[in-house]
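Left out: one protein chain. Kept in place: all the others.
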Amino acid sequence: MKETQAYIERIKRVNRGYQRLELAVDRSLTAMRAGQALLVRRIDKDYDIENWDPYLRELWFPVAIQAGNIVAVERPARAHFVPGQLLSVLGPVGRAYRFRHKLRNVLLIAYEAMPAALLLMIPSLLAKQVGITLVLMGSARQYETNHLPEEVEVIQAEDNLTWSDMVMTLGWADQVFALVGQGDSLRFFGEILAIMRERHYDIPANYLFGVIQRDLPCGVGACHACALSLRGEHKLQCIDGPAFDLTELRLN
Amino acid sequence: MKETQAYIERIKRVNRGYQRLELAVDRSLTAMRAGQALLVRRIDKDYDIENWDPYLRELWFPVAIQAGNIVAVERPARAHFVPGQLLSVLGPVGRAYRFRHKLRNVLLIAYEAMPAALLLMIPSLLAKQVGITLVLMGSARQYETNHLPEEVEVIQAEDNLTWSDMVMTLGWADQVFALVGQGDSLRFFGEILAIMRERHYDIPANYLFGVIQRDLPCGVGACHACALSLRGEHKLQCIDGPAFDLTELRLN
Amino acid sequence: MAIEITKPGKHSLIVSTPVMPAAGTLGFGDRYKALLNYDMLGAVVTNPVTLEPWKPAAGTRIISLDAGVLVHTGLPNPGLAKVISQNRRVWASMPVPVIVHLASASTSQIKRALDLIDTVDEIAGLELGLRDGIIRNEAIDLVSEAAKMEKPLLVRLPFYECGQLALPVADAGADALVLTAPPRGTARDEHTGRLVSGRVYGPLIKPIVLRLVGRLAREIPTDLPIIAGGGIHSPQDARDYIEAGAVAVQVDTATWARPKMLERIARDLGGWIATRQKDALPDEWNPDMSHTEAMERRTAPPTPRSDPS
Partner (left out) sequence: MAIEITKPGKHSLIVSTPVMPAAGTLGFGDRYKALLNYDMLGAVVTNPVTLEPWKPAAGTRIISLDAGVLVHTGLPNPGLAKVISQNRRVWASMPVPVIVHLASASTSQIKRALDLIDTVDEIAGLELGLRDGIIRNEAIDLVSEAAKMEKPLLVRLPFYECGQLALPVADAGADALVLTAPPRGTARDEHTGRLVSGRVYGPLIKPIVLRLVGRLAREIPTDLPIIAGGGIHSPQDARDYIEAGAVAVQVDTATWARPKMLERIARDLGGWIATRQKDALPDEWNPDMSHTEAMERRTAPPTPRSDPS
């Protein structure tokens, strides 16, 4: 965890809703792994002119890490960015996802959230011949996936959060990462868990992970505003997350 | 007084401290006269994303009005502007300066204020063969005047707010406009008045005008935050100003 | 719509839209007529008026804050009689009820003020502003006196004391509570280096006052309407106050920064505008989207044009 500066080197539209920003970052951040994120704040060239609106840093998950200290992220298209824009960056925030030793098939779910936090793992998993299925649920179905590698199987869930072949997809997956949107994150997790339980009577440990991406005021484990209860203890999204075993998380 | 939109068409550095912005404005604003100003606020293309910092509009005095609905202003060089930037504009604010019928020589004073509010009158007065002297006092002496027409005589006042030939300059002028900076505007006026009174035992009415440019919360005469006392009555900077007869203004 | 913003009975004041300016923001008359459409408002509240003339405060009175502003005016006004004589024709032509805000008075001043106000048909109601730090008994005396009037009586409570005063003021005869006056504060004038006292305005006031309103709405008699205000900067801010229990809202300094926002909020809460979809294009119901804006979305660079309204 360090505070460094970055600047926006290139901006590219990836689909109707999102743009891809390529950030020239501090070298240390190119070692980030899938699951880790940056807390970002625009800064002025003249540090004395500080604008406090917006107030908190935004949580940006890398979708790719490239040569030349470039970290790419996806941001909503309606936000205004310009190449050369300076950013203050806290990172890396959080822990890398822990994959099964002999992972063969992974199921990724994005529910009421754009899937950015799940994309960085894709190239390396594909290189290891891992099969990847991405299920889009709720408003995530509006996310267009044409720019993703064609090896990724994309499924649009129904309104009731199921899809055909669901039992098969679940049986086939060795591990599931379910990313949910802000706000009612715990309720979204609860819904996913309920549906999984219906289809999959016994959910083993280290199988179903919930990935949470609420705002993080401090990002360093100080404010405890991101605390979650797991088996009696409290854990922090920013330090222990973003992925938690859904069977251990207290959802109310 | 209308609310219109403008955009920044061109940006040019005029000296070390200031940049000139050429604004493409609503046609009605090209009829503005010296003394009148605009209340300006940057806006986003998407009006829903509103940033409330800074909160109030800034008071911008035109320094030139050009063909093609262009109004030019001078702003501090350290502020960041980009061509194409959209602005929300309230204007015109205030009354035009009233010049003597047979004006031959005018004395302009800028004290703790950059002289922008005094510059729009220059071309038309020069065209009418009016002699113009510009005295810079206090921090206004840092304002570089190379870009002004060479017919304007520029004088740097001493630290005690006087200059050599002061009695002559004052005697020679038919009218004086003394522009002061924000904050202690009334004290600045008091100092100028005191020095004038020493040199010029009897200051006639309609001779010495104080020009004030404090922040204007509403600009339309509603909030009364810009009220000044003149001969028992209260007058508003935004409606009745920016120029007031200094001999009538209550300064404490 | 017909919304009763004061207690039912002979005094009741009915507006067609639950949105009005806060005292001190729109002037005594119709200063904003070129910038917003008064038809859309529910009522107009005047700047604070006092029985005797008050002079403007001297020195700096406006301090820019981060996302806010500190203002101290001294409430300059030429006194109630003159405010009435100067503005009654404008008030008569107003399409909506005019509520006069009377500031910081003594009971004897209130007596004299009522004698004036009750004779002026153009005044639809009185909003009495209680000063900060006022004690309970003084507040009760003032309100009891003002409640003798024929016209409806709104009472604006100070920020810190609103919790303590709400019930006594209700008992003393207020027809509606206005919650709250903005909090006072102190800030440094960057030009002079001096500390300046005044009232603090900005969007961050809203969550603070919203909580006060929500709590008080549960405590006061249900037939006593609350008109809420403090930091309203968007239609959603206004709706939050309604949801917290207010029957109407007052918009304060947002109008200075962005004049059409008051009208936009009024159109929204008055049912003139369907809640706007995110990403929808501007339309005629969106009064602060000028033609320039609408065009700019399609072509670049835009041709600046004046706002149509």
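So that you can tell them apart, the chains are marked A, B and C in the order they are listed, and the count of residues begins at 1 in each.
Note that in this section a residue touches a chain if its C-beta (ideal position, glycine included) is under 8 Å from a C-beta of that chain, and two chains touch if they have at least 3 such contacts.
Note that the coordinates shown come from a computational prediction; the quantities given were computed from them, not determined experimentally.
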* Structure fact -> Listed by label, the shown chains touching the absent chain are A, B, C
* Structure fact -> Answer key for C:36, C:49 or C:65 versus the chain not shown reads C:65
* Just one of A:119, A:192, A:228 or A:246 touches the chain that is missing; which is it? -> A:228
* Please pick, from B:78, B:98, B:128 or B:231, the residue that touches the omitted chain in the full complex. => B:78
* Hidden-chain contact residue, picked from the options A:94, A:181 or A:242 -> A:181
* Asked: On subunit C, what residues meet the omitted chain?
  -> 63, 65-68, 70, 160, 163, 183-188, 195, 197, 200, 202-208, 210-211, 214, 233, 236, 240, 243-244
* Structure fact -> Per the touch rule stated above, subunit B touches the missing chain via residues 51-53, 78
* **For subunit A, residues in touch with the removed chain** => 1-7, 9, 24-28, 41, 45, 47-48, 50, 52-57, 69, 84, 86, 88, 90, 181-184, 186, 214-215, 217-229, 234, 252
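We adopt the following convention: only the chains that are shown with their structure count from here on.
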* Touch graph across the chains, line, ring, star, complete or other? -> complete
* Structure fact -> Outermost chain relative to subunit C, judged by CA means, is A
* Between subunit A and subunit C, centroid-to-centroid distance (C-alpha), Å -> 45
* Asked: How far is the middle of subunit A from the middle of subunit B, if each middle is the mean of its Cα atoms, in Å?
  -> 53
* For subunit B, residues contacting two or more additional chains -> 45, 52-53
* Give the residues of subunit C that touch two or more other chains, as numbers and ranges in rising order. => 66-67
